[in-house]
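One chain of protein is taken out of this complex; the other chains stay put.
On to chain A.
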Amino acid sequence: MEVRVRVFRFNPEVDRRPRYDVFTVEAEPMDRVLDLLEYIRGDIDGTLSFRRSCGHGICGSDAMRINGRNMLACKALVKNFGTNEITIEPLLGLRVLKDLIVDMEPFFEHYRSVLPYLINDEPLPEDGRERLQSPAERERFDDTTKCILCAACTTSCPSFWADGRYVGPAAIVNAHRFIFDSRDRGAAQRLEILNQQMGVWRCRTAFNCTEACPREIKITQAIAEVKRAIQTGRLD
């Protein structure tokens, strides 16, 4: 099948404003959008810039807006769009560095701000090995361990579009992963951070984040659980 691919182009060193280039390419229905981009860069226009790494939905490098929705280019099959027209744009709300590449630093700054690592200064167990956890305790935060930091959720959030200082869904998901971990002792610290003006209360439950997550994490639910933990002080 023949696919018409419209690609957002912007090189801040040369262009005054962005433009869209159109490429007509031959594709199979099972081809991924990443395959189309690779073909365009390899055979038509070597100046096209985009991020990719594993190409299998694990590294989270190639999140972009495809036909108006955030997704990973490596997980988006041509047949699933139901049209021969595919528009590819960079993630919204982050500065475009070139073409489909955005500046991820503000996103990672928010991620770091919620202390996304185990905090526990208590002495190690007597055997000096691991801090044990029951299957039920591990299950409590299982969903939020799946995040790959692709930024598809945060950049689909209307609150983040309006104010880039909002910590965003991805950071809250990663805070949730440790807040509800029975081995962690930093929940109070994280809840205090997320109780600020630019914390969880900026969430307007638009649900774009959950719809966009390529790992199908129940993001809005995780945010609601953090809100409730702040209100009640309970971590059950």
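FYI, a contact is a pair of C-beta atoms (placed from the backbone, for glycine too) under 8 Å apart; a residue touches a chain by one contact, two chains touch by 3 or more; residues count from 1.
Rule of thumb we're sticking to: contacts and distances are computed from a predicted model.
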Missing subunit (named according to UniProt) among the choices "Cytochrome c biogenesis protein ResB", "Transketolase", "Beta sliding clamp" or "Succinate dehydrogenase": "Succinate dehydrogenase"
Of A:Arg4, A:His56, A:Arg69 or A:Arg138, the one touching the omitted chain in the full complex: A:Arg69
Selected from A:Asp15, A:Glu28, A:Asp43 or A:Asp163 as touching the chain missing from the view: A:Asp163
Missing-partner contacts on chain A, residue numbers: 65, 67-69, 92-93, 95, 156, 158, 161-164, 204-208, 210-211, 218, 220-221, 223-225, 227-228
